[in-house]
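Removed: one protein chain of the complex. Kept in place: all other protein chains.
Read from first to last, the chains carry the letters A and B; within each, the first residue is number 1.
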Amino acid sequence: MTAFSIQTTAEDHRIAWFTALAITIHIIESALPSPLPGLKPGLANVVTITVLILYGWKAAAWVSILRVIAGSLILGTFLSPTFLLSFSGALCAILALFIADALPGKGFGPMGFSLLAALAHMTGQVSMAYIAFVPHPGIWQLFPVLIGFAVLLGASNGLISLFVLKRLT
Amino acid sequence: MTKADRILYLITALLLPMMFYFSWTGDKEADYADVYVDNKVVRHVSLSGQQEIDVAGALGHSVLQIDHGRIRFNTSPCKAKVCIHRGWLQRGGEFHACLPNRVSIALRSNANEYDSINF
Partner (left out) sequence: MTSVPMMKPLMLFLGLLVLTACQPAPKEHHQTLLSFGTLVEITFWEDDKAKVDTALANIERDLKYMHEAWHAWQPGPLGRTNMLLETTEEFSANPSVIGLIQKSQALAIRSGHLFNPAVGQLIKLWGYHSDDAPQGPPPAQSRIKQLLQQNPRMDDISIKGVRMQSRNAAVKLDMGAVAKGYALDQLMAMLQGMGIENAIINAGGDLKAMGRHGDRPWRVGIRHPRDKSGILAGIEVKDGESVFTSGDYERFYEYKGRRYHHIIDPRSGYPAEGTQSVTVIHTDAATADAAATALFIAGPSNWQEIAAAMGIKYVMLVDAQGELHLTPAMQSRLQFKEAPKQIHLSEQS
């Protein structure tokens, strides 16, 4: 059997490190009680936003997706409805960040990115919930409430990211 | 916060209450009204066209006015005329009453018009 080795780059190491951090935060957070099932502060997103600003969108996308998949594998929710919701939320969030990052001009700071990601994440989740689980139009009456939460959490995660970035640079 | 951030938060702050308004108020237009006297349905009227309906209640006659999808209390024998001040009702699910005269109106849209469909 010929041995083979995978060549890793410094970027790979970075992404792995941040992903591991994000996963850890995610798992710790999942142990905490929440007012609404499925509603979490999403502190792992601080890592995503920080990576976005420091290393660009691609790195942030990797960290985010890997975190959702690995996190669900570890927690045992892989391919469950919960996973489906998280994944669609994460996907929407990354897309929103891609668009926001690509916009010309001075652009957004961690506060703006965090808010956008939170809004996109929540919208993606509720849409997936409507399509796949609760196809009742009444779900949209809940939507503004959830978006309200998303705004608060997006803002607070943004502040935390701001703080972290200041400390790192 | 950057300038872009500030604008984003401002827009969000403005949009959020609007979202609540749009998803929480039923925008289903009413097609029919049930008129109750003493909690019993005495009339079941279509809100199309224009007409006036005379309803005999505990104190006297309340006159309801229907005008192309909306209805209101036009005259009523009560003292305070709270029922009249309410103005036009036009959305499915809306409800209003002249309590002294024991006359009330419940608006219904086609969606909940029938309990069962025969075919």
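Rule of thumb we're sticking to: a residue touches a chain if its C-beta (ideal position, glycine included) is under 8 Å from a C-beta of that chain, and two chains touch if they have at least 3 such contacts.
Note that the structure is a prediction, hence the values are computed from the model and not measured.
K.L.:
Looking at B:Tyr9, B:Tyr36 or B:Phe73, which residue reaches the missing chain?
P.N.:
Residue touching the chain left out of view: B:Tyr36.
K.L.:
If the hidden chain were put back, which of A:Leu54, A:Ala70, A:Leu142 or A:Leu165 would touch it?
P.N.:
Reading the full complex, the residue touching the unseen chain is A:Leu142.
K.L.:
Tell me where the left-out chain touches chain B, residue by residue.
P.N.:
Residue positions of chain B that touch the missing chain: 24, 34, 36, 39-41, 44, 93, 113-119.
Keep in mind that, in the parts below, only the chains that are shown with their structure count from here on.
K.L.:
So in the complex, the part of chain A that touches chain B is made up of which residues?
P.N.:
Against chain B, the touching part of chain A is residues 103, 105-109, 111-112, 115-116, 119, 140-141, 143-144, 147-148, 151, 155.
K.L.:
Which residues of chain B touch chain A once you look at their complex with the stated criterion?
P.N.:
Answer in residue numbers: 1-5, 8-9, 12, 16, 19-20, 23-24.
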